[in-house]
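So that we are looking at the same thing, I have put the structure below in C-alpha cells.
A single protein chain has been removed from this complex, and every other one stays in its place.
The first chain written gets the first letter, and so on, giving A, B, C, D and E; residue counts start at 1 in each chain.
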Amino acid sequence: MTTVRLWTDEDVGRNARVKAVFDDIRLVRKSDFVNNFWRGLCNQPDLLERTWANLKEVMVKEGALDPLTKELIYMAVSAVNGCGYCVHSHTAAARAKGMTAAQHQELLAVIGMAMTTNGIVTALQIPVDKEFLV
Amino acid sequence: MTTVRLWTDEDVGRNARVKAVFDDIRLVRKSDFVNNFWRGLCNQPDLLERTWANLKEVMVKEGALDPLTKELIYMAVSAVNGCGYCVHSHTAAARAKGMTAAQHQELLAVIGMAMTTNGIVTALQIPVDKEFLV
Amino acid sequence: MTTVRLWTDEDVGRNARVKAVFDDIRLVRKSDFVNNFWRGLCNQPDLLERTWANLKEVMVKEGALDPLTKELIYMAVSAVNGCGYCVHSHTAAARAKGMTAAQHQELLAVIGMAMTTNGIVTALQIPVDKEFLV
Amino acid sequence: MTTVRLWTDEDVGRNARVKAVFDDIRLVRKSDFVNNFWRGLCNQPDLLERTWANLKEVMVKEGALDPLTKELIYMAVSAVNGCGYCVHSHTAAARAKGMTAAQHQELLAVIGMAMTTNGIVTALQIPVDKEFLV
Amino acid sequence: MTTVRLWTDEDVGRNARVKAVFDDIRLVRKSDFVNNFWRGLCNQPDLLERTWANLKEVMVKEGALDPLTKELIYMAVSAVNGCGYCVHSHTAAARAKGMTAAQHQELLAVIGMAMTTNGIVTALQIPVDKEFLV
Partner (left out) sequence: MTTVRLWTDEDVGRNARVKAVFDDIRLVRKSDFVNNFWRGLCNQPDLLERTWANLKEVMVKEGALDPLTKELIYMAVSAVNGCGYCVHSHTAAARAKGMTAAQHQELLAVIGMAMTTNGIVTALQIPVDKEFLV
C-alpha cells in the first residue's frame, strides 16, 4: 500500500550508505529485524541517515527520561496524529522495553482524558490563567 | 477571549453542585487556586462533575504509571492537538510534580521526533510489518 | 496578528468585485457587520467569491439539516482543527441562530466524548467490524 | 490489526465486571451485537466501565440535542481526527437513528466547508473580531 | 470499506448531472480513469458538481503556482490530516505531473522538518516575534 518501493535486504546490500545504516540499526537494536519504515527511507540515503541519527540521539541515548517513558510519549503523539503504523511499531517497541498491560491501559486512559479536555478547552477558547505564565 | 462566562468564586458559592466540585478540587490539589478550565465548565454542572470525576480517576488515583509520566503524556497529546491552554496548565502541573528542565527538554525532543516520523510514515503510507501484529 | 492586510470598508468600496461580495454578505445576513475572515480574503477576489458562493450553498441554502445543526457541526470541526477564530465566529453564528446554553454545553460533551474514543480507538488500532461495512 | 486482544463473548462471560457492562450495552442498545471497540476495552475493566458510563450520559441520556444531531457531531469530530473506525461505527449509529442519505450528504458538505475555512483562517492567522468576544 | 455506495460507470450513465461531471473530468484529465473519490460523491450531485468546479479552479486553471508545486502542497496537507486515500491519489497526480523521486524525497524531508518544529513550538508556546507582524 506504500507509495514508494520498500527495499529488501538484497537491495540494501547493493548500496554502501544504506547498508551502513541498516548494519547500525541491527547492532543498536540487537536484532536482525528491520521494519518497513526504514525500508521506505532507503530511497533517499540522506533522509535515512539523518532520521536514524536523530532517532538514536533522542530514543536510544541515555537521557533524563527512561526509555519506556519515551516510548509511551511516542505512542501518544502517534495516536493523536492518526499514524497507525507508528502506533503499531512503538507499541511493539514499548512492549520490548517492558511495558506491562496495566501501563498500556493507563496510557490509553491518559490519552483519552487529554483528548477530551483538549477538545472542550479549544471549543471554549479558555484563556490562559496568569498563574501559568512563566 | 473565552466564548462562555468563567465563574468567579462568588458565582461558585451560589451553586451547591458546582461548589462541591470546587471544594473537592481544592482538597485534592491542596491549593486554593482553581484554574479557568473549571470556571468555564461551571456553566454545566453535569459536565463539570463528570470531567472532574474522570480526571481524578485517571490523573490522581495511583495507578501503573507515576503521576509525572502521566503529565508528560498529557502535555504531548495537548501539543499535538494544538491546545495552548492545556500545554500551559499541564506544563505547570508537571513542574509541580517535579519535572526537571532536562526532562522537559527531552519531552520536546521526543515530541519532535515522533512528529517527524508520523509525518513521513503517513506521507509514504508505510504498511504495518507482520511482525507488529498481535 | 494576521499575515495579510484586512480590508476596511473604504478599501472594499474601491474594488467592484470585492464590493459585490460584501454587498451580498450584508444582504444575506441582514447585518452591516462583516467579520475579519472576509476582510482577509479580499486580497484575492477569486478566492473570496468562491468561498462565499460555497458558504451560501452549504450554510445558507435550505437543505436536509437545519441551520443550527449545521453551525454545531461547524463548531465541532473547528474545535478539532484548533481554529480559535472559527470557534469564535461560529459560536456567535450558532447563538444568532438560537443555540441555547444547554445545547452549547451538550455540544461540548459530545465533542469531548468523541475526542476520547477517537484517541483510544486510534491508539489501539481497533479493526472495523464487518457489521459496519456497506 | 489491533494492538490488543479483542475479547470474545466467552472471554466476557468469565469476568463479572466486564460481563455487567456488556449486559448493559446490550440492554440499552436493544441488540446482541457488541462492536470491537468494547471488546478491546475489556482488557481494562476500569476504563471499560468509565467509558460506557460516560457514553451513556452523553449519547443515550435525553438532553438538549436530539440523538441524531449528536451522532452527526460525533461523525464530524471522528472524521477530522482521522479515526476510520469511529467514522464507520458512528455512521452506522446515525443510520440506525434515522439519518437519511440527504442528511449524510449535507453533513459531508458542512465538514468540507468547515475544513476549508479552518485551513485558510489558520494559514492567515485572522484575528478574532471584537464583536465575537463575550 | 467506504460508508457509501461507489457509482459504477453504468450508474453514472443513468444520471445526467453526474454524467456531465464525469465527462468533464475525463475531458480535462485526458484519461478514462475516474477514481473512487468522485464515485463516492455521485450520491450527491450538488456536492459533486461544486467539488469538481472548485478543484478545476484551484488545481487545473493556470495560476501563480505551477501544477506540480500545487500537488506537493496538496500531498503535504493530506499527510498532516492523515488522509491515506488523498496521499495516494495526489502522489499519483504529482508523478503524472513530473514529480521526480528526488523531489518526492525532498517533500518528505520538508514535511518531517515542519512537523518537528510545529510540535516543539506548540509544546513551548513560543510567542510571535514582533518582526513577523504585518
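Assume a residue touches a chain if its C-beta (ideal position, glycine included) is under 8 Å from a C-beta of that chain, and two chains touch if they have at least 3 such contacts.
Given the structure is predicted, the values throughout are model-derived calculations rather than measurements.
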item	value
Displayed chains contacting the withheld chain	A, B, C, D, E
Touching residues (missing chain, whole complex) on chain B	82, 84, 87-88, 91, 101-102, 104-105, 108-109, 112, 119
Residues belonging to chain A that touch the chain removed from view	1-5, 46, 50, 54, 57, 128, 133-134
Interface residues of chain D (partner: the chain not displayed)	75-76, 79-80, 82, 84, 87-88, 107-108, 111-120, 122-125
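Going forward, only the chains that are shown with their structure count from here on.
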item	value
Shared chain contacts [chain A and chain D, defined touch]	B, C, E
Reaching chain C from chain A through chains that touch each other, fewest steps	1
Self-contact between copies chain C and chain E, residue sets same or different by half	same
Cα superposition angle of chain A on its copy chain B, in degrees to the nearest 5	180
Far-end chain from chain C, centres as C-alpha averages	A
Computed distance of Cα centres, chain E from chain D, in Å	27
Multi-chain contact sites of chain A, meaning residues that touch two or more partners	1, 3-4, 47, 51, 76-77, 80-84, 87-88, 91, 102, 105, 107-109, 111-120, 122-125
Contact graph of the chains (line, ring, star, complete, other)	complete
